[in-house]
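With one protein chain held back, the other chains of the complex are shown just where they sit.
Letters A and B mark the chains in the order given here, with residues in each chain numbered from 1 onward.
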Amino acid sequence: MQANRLDHITSFEITPAEIVNNRIVQITLSNNSNGVPVDIATAVQMLAIMAFAMTGVIAVSSRGIDLFSACVLGTITALGGGTIRDVILGVPVFWSIDLNYVWASLAAALLAFIGKPLFDRQHLFRLMLYLDGFGAALFAVQASNKVWDLGFGIPVAPVMLGVVTAIGGGLIRDVLSGHPTLLMNRDLYAIPVLLGCLLYVLLVALIPEHRAVSAIVCISLIFGFRSAVIHWNLSVPHWLITKPKND
Amino acid sequence: MQANRLDHITSFEITPAEIVNNRIVQITLSNNSNGVPVDIATAVQMLAIMAFAMTGVIAVSSRGIDLFSACVLGTITALGGGTIRDVILGVPVFWSIDLNYVWASLAAALLAFIGKPLFDRQHLFRLMLYLDGFGAALFAVQASNKVWDLGFGIPVAPVMLGVVTAIGGGLIRDVLSGHPTLLMNRDLYAIPVLLGCLLYVLLVALIPEHRAVSAIVCISLIFGFRSAVIHWNLSVPHWLITKPKND
Partner (left out) sequence: MQANRLDHITSFEITPAEIVNNRIVQITLSNNSNGVPVDIATAVQMLAIMAFAMTGVIAVSSRGIDLFSACVLGTITALGGGTIRDVILGVPVFWSIDLNYVWASLAAALLAFIGKPLFDRQHLFRLMLYLDGFGAALFAVQASNKVWDLGFGIPVAPVMLGVVTAIGGGLIRDVLSGHPTLLMNRDLYAIPVLLGCLLYVLLVALIPEHRAVSAIVCISLIFGFRSAVIHWNLSVPHWLITKPKND
């Protein structure tokens, strides 16, 4: 079945419908195999992608951007990481197969642009941060799972591309908006994602028959770690940071 | 014949020669179907790509760059947007099939580097801005047309990738040269392109039998809008911009 699936995804002789079906199966794999109905899984994903887009807009809107730039930067934040992943994998980009990702991103960016004054209230913005953390957890583990299924660069690439999927969109947004990227600050965003993806790949290698459980455990761990970071305002400990040169 | 062409582009079993022929047909599609001889169409495209490269060099040359960087940044401005589009589409990058795009970009970058004092004269620089606006209009609509023909993410992707093709090269140039990108200023560059691509996709969906006319209408509209922006020095209206936070 493994070989059969790869066949469809990577040879380009099949009909579009086949690709679509195939891809949707793959994207929601961790959910389906767990018995959760696809519509709930899809709803969760759309919510997560919308949180990505909204935090993306809010991150840049304090500097006065126009509606168009808000939509572009929000959509890039939401879809950029997965796009880099798919381009490196050499498979069709995920949003070209299910356009709902694009619609959800655009709607969320628009919403964040219009509702900006609301998000200035601390508690709504915090809710958004938690949703964004959940999105990062969900998409990172899904990406690791997808890369593993494609047999691409096992065992390193599933971890690398899991992290890329979670943080890539935010990196492009920061670069395009002239903001320092998260690689240069002490925010604990990428490290929980890295640890979660590492654990997931380890679990898939050791107990391949319990993938769904492994996925849920790793998503929960990343989200829990990230929630703790948001709640207690944690940052990277000093001994893990190089000393700036005094010159 | 349409279906037949798409077949070849998206299956990877054909010989290189077939791809080349196929691609050239596709690139000049909007012109050919209109009965304009290919050589004039090609000349117009080369002029537009050269305008892209020259404005690219002029945009960065005020800060003292060397000949090599001028050629790199000029070429990236000219070819970058289309390259991102083709990588996302998963088709061969356009300039690898017709190297004249590369030669034209390099020649234009060199010309702009040498003739920089000339471009400091206001009216020559303005001519360049108009040519650049025409290039953006032409390549955006061509890109929308190409993406539509490939059946890729209709109806959203043709609009998205039309905009990416027009502004992508400039974004990479700004990022590499440490300049704020056009997403962060109030210049009306991307919005005319967006509206034109939106209209084109709408027209292709509604009156598919008049593609050539639709293309000409949309290119004219984008170029007209952009010309007005250059002529009257217009910028994004205030009500479309978020208020910068005072903190």
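The definition used in the following text is that a residue touches a chain if its C-beta (ideal position, glycine included) is under 8 Å from a C-beta of that chain, and two chains touch if they have at least 3 such contacts.
Keep in mind that what you see is a predicted model, and the values were worked out from it rather than measured.
> Tell me which of A:157, A:199 or A:222 is the one touching the absent chain.
Of all options in A:157, A:199 or A:222, contact with the hidden chain holds for A:157.
> Consider the whole complex, including the chain that is not shown, and state which of A:67, A:87 or A:230 touches that chain.
A:87
> Which residue from A:114, A:127, A:183 or A:207 sits in contact with the chain not drawn here?
Hidden-chain contact among the options goes to A:183.
> Could I get the residues of subunit A that touch the absent chain, sorted low to high?
3, 6-7, 10-11, 87-88, 90, 150-153, 156-157, 160, 163, 171, 175, 180-181, 183-184, 186, 190-191, 194, 236, 240-245, 247
> Determine and list the subunit B residues touching the chain excluded from the picture.
Against the missing chain, subunit B presents residues 12-13, 16, 61-70, 72-73, 75, 83, 87, 90, 92-93, 95-97, 99, 102-103, 113, 116, 120, 175-178.
In the analysis below, only the chains that are shown with their structure count from here on.
> So how far apart, in whole Å, are subunit A and subunit B when each is placed at the average of its C-alpha atoms?
Chain centres of subunit A and subunit B, defined by C-alpha means, are spaced 30 Å apart.
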